[in-house]
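Chains shown are a subset, placed as in the full complex.
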Amino acid sequence: MKIGKVIDNVWSTKKDESLIGHKFLIVQLMDKSKEFNGQVIVAADLIGAGIGEKVLVTQGSPAKYLPNMKNTPIDAVIVGIIDEEVER
Amino acid sequence: MKIGKVIDNVWSTKKDESLIGHKFLIVQLMDKSKEFNGQVIVAADLIGAGIGEKVLVTQGSPAKYLPNMKNTPIDAVIVGIIDEEVER
Amino acid sequence: MKIGKVIDNVWSTKKDESLIGHKFLIVQLMDKSKEFNGQVIVAADLIGAGIGEKVLVTQGSPAKYLPNMKNTPIDAVIVGIIDEEVER
């Protein structure tokens, strides 16, 4: 998976009907220097993530792991929210 | 998925016969700074996108999600058009 | 798919026997600035492309779309030749 930060919602009225009912978020991935300045992607949100949260994202074929995704073109999915760093 | 901007049509007279009947567009993906200066790809268009429009693109195996793509080498597909930003 | 330019043939006497009978070409992909200075890959040629021609290339699992590729390690294939630009 990759680590990313949710930066926006996606607004798409005209889209493939298989995507209706899924919520999509724009996520900017962590780059090599561990800043959130990497690749910008769009991922289906299964977890209820909010803007500004740090998330775990699965990309590619493994993103289609749920039965209701089989016939969709989903290639990225948010599968976890990273805990806020506690004092350690 | 990735966000991209349609920049041109593809003109290919000599191509694999399985691609005949599909429409292909050249899309430049959003880069890390959120400009449309990223990787240039060619995607099948299922939505009726036009040049200059911002689109959602699925890449890799998940792009082959429709029955009529099973026996084609399609590895990228436009699955949505991003709404023009409204005042917010 | 990606857009690339054929830059050379591949000469490999010692190779996996499943690759015998396939023709392979070295292709340099289009980069972000739309020059042919991107990643260098090797693709199976199904179309009869020549050196200097601009081609459409499919990568990854979708490249294995023909029955005779099932048991080969082919991960890139030339599926079309881009028409020479006409005056427009």
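Chains here go by letter, A, B and C, matching the order in which they are written, and residues are numbered from 1 within each.
What we mean here is this: contacts are C-beta pairs under 8 Å (C-beta built on N, C-alpha and C of every residue); 3 or more make two chains touch, one makes a residue touch a chain.
Please read all numbers here as calculations on a predicted model, not as lab measurements.
**Q** In total, how many chains does the complex have, if 3 are shown?
**A** Per the structure file, the complete homomer consists of 5 copies.
The rule is simple: only the chains that are shown with their structure count from here on.
**Q** Indicate which of the five shapes (line, ring, star, complete, other) describes how the chains touch one another.
**A** Chain contacts: open path, no cycle.
**Q** Cα centroid separation between subunit A and subunit B, in whole Å?
**A** The separation of the two C-alpha centroids amounts to 19 Å.
**Q** If you look at subunit B, which of its residues touch at least two other chains?
**A** 31, 60-61, 63
**Q** What residues on subunit B touch subunit C, complex-wise?
**A** 10-16, 18-19, 24, 26, 28, 31, 37-43, 60-61, 63-64, 71-76
**Q** What residues on subunit B touch subunit A, complex-wise?
**A** 1-3, 30-32, 34, 46-48, 56, 58-63, 65, 77, 79-83, 85
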